[in-house]
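Structure provided below as structure tokens; questions to follow.
Just one protein chain is left out here, and the rest sit where they should.
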Amino acid sequence: MKSNAEPRDPNYEARCRASFDAQRMMKTLGAEITKIAPGQVEIEMPFQAEFTQQHGYLHAAAVTAVLDNACGYASSSLAPPNASVLTVEYKVNLMAPAVGERCIARATVKRSGRTLTVCAADAFMLKDGAEEQVATMTATMMTIYRKEVQHDP
Amino acid sequence: MKSNAEPRDPNYEARCRASFDAQRMMKTLGAEITKIAPGQVEIEMPFQAEFTQQHGYLHAAAVTAVLDNACGYASSSLAPPNASVLTVEYKVNLMAPAVGERCIARATVKRSGRTLTVCAADAFMLKDGAEEQVATMTATMMTIYRKEVQHDP
Amino acid sequence: MKSNAEPRDPNYEARCRASFDAQRMMKTLGAEITKIAPGQVEIEMPFQAEFTQQHGYLHAAAVTAVLDNACGYASSSLAPPNASVLTVEYKVNLMAPAVGERCIARATVKRSGRTLTVCAADAFMLKDGAEEQVATMTATMMTIYRKEVQHDP
Partner (left out) sequence: MKSNAEPRDPNYEARCRASFDAQRMMKTLGAEITKIAPGQVEIEMPFQAEFTQQHGYLHAAAVTAVLDNACGYASSSLAPPNASVLTVEYKVNLMAPAVGERCIARATVKRSGRTLTVCAADAFMLKDGAEEQVATMTATMMTIYRKEVQHDP
């Protein structure tokens, strides 16, 4: 994963990984950050039957979870040290049934502003060594500077 | 919950509940259908720490799971007996941190077509007896008639 | 149109109407604000052949124009005097062909925050005295306080 973006926080990777590790949801899904660069994040999670819908595919919400976080940490990788990133909204198109061994979400920052960041992400299922795209997300993220944050520890 | 829509399947409730019960994701989240009428569905789930993000709120994806299913079964409640309903796409705006004891998602069909159905849903957190809206979804659902379905049992 | 929201600017109506009148696009479309209340705006425009697509219906973009502005001024009606409102993003579902004499867009603020506002709007065609819904929008609006605005006169 290569990126031309310049991080404002040289410690961005450690900061993003610490925040990711604080998400119980990611642990529950068995998800992990597999690549991170300024403005780009890849997250993988295994297929698990606990998160399937009625046909045995991964539920759209499980795929959405890793798409959302890939966008969130891609945005966060460009944020200053004293900032938090919140999801404002996202839109997901489901393109194929989510079957396979692993789900991979890859996000890129399309525009990074002081307050709002626009990200795009694609989700793929890895099956028998081949990837198939199963979903795509566009997301708007908001950077909250520390003094404004009221619900952070 | 009242509705003016006329179901094409008098058995819609049993059909929708059976499909919902076949979703492992709903069982994992502890979610249940609390109300169902033609074109309208309400789903509730308890707050569970396993599905939280880094600030201890419910992860957006958990809220999305019940919004998506409320839309899906609202659409399915108007479908004929031999049909399946798939999510084409959804868009979610997150409006407040998802804190409280329970999450309630309420969906309504806004337009029901032969192939595509447009649904709107709102999600609320119940906290100390009061509801606060935390998210809103617009979703497009697709009705697949049995002969076209290839991945159904 | 009734509203429980309290405007922060007692002059909101004059301010919104002046901004609307400064939009050449609205004049081109023949659109006008037909109702305005705190957090709620209705806009109407006539059907004009110049803005149709290949089947002779109003182009989705013309309908989007009035939906977007209804959301924008609904948001602006709740903003303080020294603020501008910009559209961050919107999502539109097209529900029926836009045929008829007039197009009516009605928007409501669903959540008003300091920086971001979430609005919902529906568009209807008036045909032979009856309204038919043709589209629905969810939009995110951003309030820019004057000192931050760089591209305002």
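A, B and C are the chain letters, set down in written order, and residue numbers restart from 1 in every chain.
Here is the rule we use: contacts are C-beta pairs under 8 Å (C-beta built on N, C-alpha and C of every residue); 3 or more make two chains touch, one makes a residue touch a chain.
All values derive from a computational prediction rather than experimental measurement.
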Task: Touching partners, among the displayed chains, of the absent chain - done: A, B, C
Task: Among C:88, C:107 or C:121, residue touching the chain not depicted - done: C:88
TODO: For the chain that's not shown, point to the residue among A:24, A:55 or A:110 touching it.
DONE: A:110
Open item on the list: Considering the whole complex, not just the chains shown, which residues of chain A touch the missing one?
Closed with: 91, 93, 95-96, 110-111, 118, 120, 133, 136, 138, 140
Open item on the list: Touching residues of chain C against the unshown chain: what are they?
Closed with: 19-20, 22-25, 28, 49-55, 57, 59-62, 64-65, 68, 86-94, 97, 151-153
TODO: Quickly run down the residues of chain B that touch the omitted chain.
DONE: 88-89, 91, 115-116, 140, 142
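Heads up, the rule we're going with is that only the chains that are shown with their structure count from here on.
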Task: chain A-chain C separation of Cα centroids, rounded to whole Å - done: 32
Task: Whole-Å separation of chain centres (CA-atom averages), chain B against chain C - done: 29
Task: Cα-centroid distance, chain A relative to chain B, in whole angstrom - done: 23
- [ ] Find every residue in chain C that makes contact with two or more other chains and list them.
- [x] 91, 140
